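Here we show just some of the chains, and they stay where they sit in the whole.
When the chains are written out, they are named A, B and C in that same order, and each has its own residue count from 1.
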Amino acid sequence: MENKISEDELLKKIISNEIPLYQIEKYVDPNKAVEIRRKAIATITNNQFTNINISSIDYSQIYNKNAENVIGIITIPMGIVGPIKIKSKYINNDIFVPLATTEGALIAGVNRGAKAINLSGGAKVVTINDEMSRAPVFTFDSIEDVDRFLKWLPEHEKGIKEAAESTTAHGKLEGFKATVSGNNVFLRFRYYTGDAMGMNMATVASEAASNYIEENFEGAKLIAVSGNMCADKKPANINSLEGRGKTIVAEALIKDEVLEKMFKANKKNIHNLNYIKNWIGSARAGSMTHFNAHFANIVTAIFLATGQDVAQVVESSGGYTITQERENGLYISVTLPSLEVGTVGGGTTLPTQKEALSIMGVVGAGQPEGSNSVKLGEIIASTVLAGELNLLAALAGRELGKAHQKLGRNK
Amino acid sequence: MENKISEDELLKKIISNEIPLYQIEKYVDPNKAVEIRRKAIATITNNQFTNINISSIDYSQIYNKNAENVIGIITIPMGIVGPIKIKSKYINNDIFVPLATTEGALIAGVNRGAKAINLSGGAKVVTINDEMSRAPVFTFDSIEDVDRFLKWLPEHEKGIKEAAESTTAHGKLEGFKATVSGNNVFLRFRYYTGDAMGMNMATVASEAASNYIEENFEGAKLIAVSGNMCADKKPANINSLEGRGKTIVAEALIKDEVLEKMFKANKKNIHNLNYIKNWIGSARAGSMTHFNAHFANIVTAIFLATGQDVAQVVESSGGYTITQERENGLYISVTLPSLEVGTVGGGTTLPTQKEALSIMGVVGAGQPEGSNSVKLGEIIASTVLAGELNLLAALAGRELGKAHQKLGRNK
Amino acid sequence: MENKISEDELLKKIISNEIPLYQIEKYVDPNKAVEIRRKAIATITNNQFTNINISSIDYSQIYNKNAENVIGIITIPMGIVGPIKIKSKYINNDIFVPLATTEGALIAGVNRGAKAINLSGGAKVVTINDEMSRAPVFTFDSIEDVDRFLKWLPEHEKGIKEAAESTTAHGKLEGFKATVSGNNVFLRFRYYTGDAMGMNMATVASEAASNYIEENFEGAKLIAVSGNMCADKKPANINSLEGRGKTIVAEALIKDEVLEKMFKANKKNIHNLNYIKNWIGSARAGSMTHFNAHFANIVTAIFLATGQDVAQVVESSGGYTITQERENGLYISVTLPSLEVGTVGGGTTLPTQKEALSIMGVVGAGQPEGSNSVKLGEIIASTVLAGELNLLAALAGRELGKAHQKLGRNK
């Protein structure tokens, strides 16, 4: 820490730009630094802050970890959905799910879907895949070098794996795949990362693997540790095809009488609506990976509540809502190919987010390792199922109602 | 409100499920309801909550507006980037930008990009388009009806417009476009919605327009007021082609010496990296609308800080980073075709979010109307530009550095 | 023509590379040139050609028009499908359709689909749009210039239109639309081109329009007359959304008894198969514009037979197969958003292709102008409908049959 200076003087020097905003922590402790920085911004921008200062956060816990140049916090209301009856490998229980959102009617609607699922026997969930990816890109002088490199790679799998895993206690390199574009090779590394979402782990490991490659293959030049085939925080067909984070499927068979009673809808018009809206509509829009009604709403709200990396909603909200008319009701499933979640690291350790995780019993590392993040993923998938069911059934019920009215009018 | 009942009794009945969670507001005022509901969930899930209860929110202000079944809040740290020197139609100023995030190094990195932009003369921004869309889908018995409908539509533009605009004081129906898929017609309505992000406005107006159509065109049956060609909270080529929310371009010409001094990089290797990573990599991944490095990080952080609908990050983070080697430096631009933002409504009125908006001087409706949301969009685009520049230059500098080291080693 | 030289000497000089292959027409007439060039290639590559020489083509008719450096022809078998009963604005008739293909079982299968359609009352067809597009791209120094340009454009629509239309007797510029990417602007021009497919017409007109723009807007630099947003010979969401060539929908209501008798299938399993294969399967594959079973087979075969630009099959084969279970049968439609066809120009004037067109009564310009190419498009759409119906019903019938067998076995 720099030599002592009074708070007032510090504030003045910040306002006059003699000391940059991001250096306040050099002079005072992080909590004080946040306060002074907030004051400085208030003065400079001619504002008064009476809300962004109110929180339970101890800034010394997050400094240089979750945020820099902090001036306070924002708060988002958090509500409860459920409980939802869920059955999976690790869950056989009724779970309450916290959703943080500012979008009115979302929680109420998802709650309604959850009720319909419960009345029909609950949701079944299966986790199919669990991996995090990072894809460095290398460049070469000529495709002849690329050709040699493609042959070299499988012969050096062990060295690459050792280099990658030397950086992590929990991560395992599950494999990698090369995509060639002219004289460039994208290597998509896939890691098992336990209860962590794993992006940082995958990045650090991939840097080590890339160094190994550059050092051992003459002519390979790393362009970037992320070559955008990862694909992080972008919608991408590759995430749908290969999976990223958790690949999860959830299903329920909703009874005819539940549809009728709760939504005034029937399986035939819900299925028809799903086909036209979520499949034909998404196809025509060029949505490519999002053949669903509003996965994003639910995924975002739980990501916010539980301290996930919210920017990953972009691909985590991708997925497919499939319906079928069955003899005894409406079959509905949601498939989420790339749901990126963790219960350790990132924002999961922040005070309020940790409490949200505790509602579902998935704070920190699971027993066995990795099971907590899988559980969280499966709870999200079940809640997404509830959200889809509710929206589709509500729309179908409304249109059916309107059609009946019109019919009445025309008599 | 229901007849009186003691708090203790209420709590018991909730825990025993005699009174559903979402009905507490029938018995007590919203602030008390949140407290009781939180207690109930704590008891049921065997938890203690000491953090999600701390906030400045008056729940009577958000009840039935932003969230239901509320039990408390989550808090997210908010830091400051900038100021960034921005020049556009409405801005000619140095702006501080609040980012709420839990991802370490993000704020510091963007701040670095902002500095490089400032040292090179600042960012220029242009807003090209400003519209919100909603796309109902109608079904018909036969394509002969569809054919008649397509001819009927332009003849009834006035009636449709009147029906839509009858529901809103601020919204204007700018036009609509039909997409035919067999016997189904998707109508994408486009609205000008002033300083509001406008999704709700567009939905209500489109419902009215849809009713008008159903009532006046025999044989048109509304399937859903959203037929997924909107396309809300989904990545979609249509949003890139037609625009949704604001379509904004920001650019800067970064001086050679700034690149060298701040990043140890040069324009040639940054341009090469951008081409291989953001264009070839994104293309190969099937990212389709996201030819950029990490728009999503910056968009998410500002959306969180300012009370935007965070689920809309999915398409708001779409866009294109374009670089060119110019004689006197690196030309870099970012194009955001579908940035959905507002300064009124939604989460923008929450206490902390409002203070975040106040930092940038864009609280509530602008003068002239609509200018505040445009300003916010342009500030976001400028900050995205800073984020892209920083990441690309940092990666380029690192690889260049490594190449030099290697060169040194090989001597 | 160059000074006389004997055929033998000419052949020798070609083989010894003294005279390049493409200059033979300088010495002899086109038909003789083809013969000599063929001999030269036979000699150089040590082959004998006894088949590529047999044709009715007069090479003087196609020299410098359809091909260069010609050595002969290839032949492709052509069969007949139908007749198909078609009803549209210009057609109310039973039409035989020629298909040129080397893929066994294709013609027989489509023929079967046509029969099923006829037995159910025929196909209805509607043409929704008819335009050809070309999209030059311009670059500018700064987005400030782009901003000015976007305002300049609508003010100079008349000048642009006049420039474009000055190059063509038949083409009409219907409109244009700008897409901004940083400092680059793509202008997608849309033309009505009558009975011509219109790509050449659109290119020449767009060059003239581009010249006008460069000359009248200081700072606009044309990069290429095709900026790939046209999008010619590439699959592209823009072609699906905006249409290219003809946008056509065809439908039929197939009677239950026809499905049962001809395919041993029923509407329920055909609809289910269509949903899973053509919608879920195509979505997961990232097919984006091709939610169908095999449009490409039928489109290719008719394009070959009728002298269309076969490379345009890429986008002309895009489209959507939609099924519904109706009370009295299976509703099936095909939507082809970008079917690029013509009856004048290109390969349509070649001897065999012209005879293929004559089978359908669509040789040359129609009465009224443009009607022949529309008719051809509608016939193709109807044949595509037959092809889709046949393949889906055959697959459904086969699986149903297998299921029944299995059921029998398990008894």
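The rule is simple: a residue touches a chain if its C-beta (ideal position, glycine included) is under 8 Å from a C-beta of that chain, and two chains touch if they have at least 3 such contacts.
This one's a predicted model, so the numbers in the text were calculated from it and none came from an experiment.
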**Request:** For this file, with 3 copies placed, note down how many copies the whole complex has.
**Result:** 4
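The rule is short, and it goes like this: only the chains that are shown with their structure count from here on.
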**Request:** Name the graph shape formed by the protein chains and their touching pairs; answer line, ring, star, complete or other.
**Result:** complete
**Message:** Roughly how far is chain A from chain B, centre to centre by C-alpha average, rounded to an integer in Å?
**Reply:** 16
**Request:** Averaging only over C-alpha atoms, locate the centres of chain B and chain C and give their separation in whole Å.
**Result:** 40
**Message:** Rounded to a whole Å, what is the gap between the Cα centroids of chain A and chain C?
**Reply:** 42
**Message:** I need the residues of chain C touching at least two other chains; which ones are they?
**Reply:** 237, 241, 286, 320, 322, 324
**Request:** Give every residue of chain C touching chain A within the complex, in rising order.
**Result:** 237, 240-241, 272, 275, 279-280, 282-284, 286, 288, 291, 320, 322, 324
**Request:** Spell out the part of chain B that touches chain A in their complex, as residue ranges.
**Result:** 21-22, 37, 41, 44-45, 47, 49-52, 54-57, 59, 62, 64-81, 96, 98-108, 111, 135, 137, 139, 179, 181, 184, 186, 214, 221-239, 272-273, 276-278, 280-282, 284-290, 292-294, 296-297, 299-301, 304-305, 307, 309-314, 317, 346-347, 350-356, 358-361, 395, 399, 402-403, 406
**Asked** Quick one: in the complex, what on chain B touches chain C?
**Response** 124-126, 128, 142-144, 146-147, 150, 179-184, 237-238, 241-242, 247, 249-251, 286, 320, 322, 324, 331, 333-335
